[in-house]
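The structure's right below; bear with me while I get my questions together.
Left out: one protein chain. Kept in place: all the others.
Moving on to chain A:
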């Protein structure tokens, strides 16, 4: 890819990134931060690519380290975000039952 192609892609993607989250409510700040965090774990793809053709032992060690760290970021990030969001989605059903139990007139 030419430098200009890359620059174009970079600028356009930056606009997409800004647009996509510009009106997020504060309720979702934490899951959004965690979800974005998971996405940059995709450096794993880069870590695998550089480790693939490493020749010297110290480079293989470093590459394995980078792969390990990136995996933790990627896998852990998506799992913890899912756990948070699971709780959000569980909410709407609960109040009905609770107010019935309490005899809430509403």
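By definition in this document, contacts are C-beta pairs under 8 Å (C-beta built on N, C-alpha and C of every residue); 3 or more make two chains touch, one makes a residue touch a chain; residues count from 1.
The rule is simple: contacts and distances are computed from a predicted model.
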Hidden chain of the complex, named as in its UniProt record, picked from "Sodium-dependent bicarbonate transport family permease", "Cysteine desulfurase protein", "NAD(P) transhydrogenase subunit beta" or "ABC transporter substrate-binding protein": "NAD(P) transhydrogenase subunit beta"
Touching residues on chain A - with respect to the absent chain: 1, 3, 6, 9-10, 13-18, 20-56, 59-60, 62-92, 94-95, 98-99, 101-104
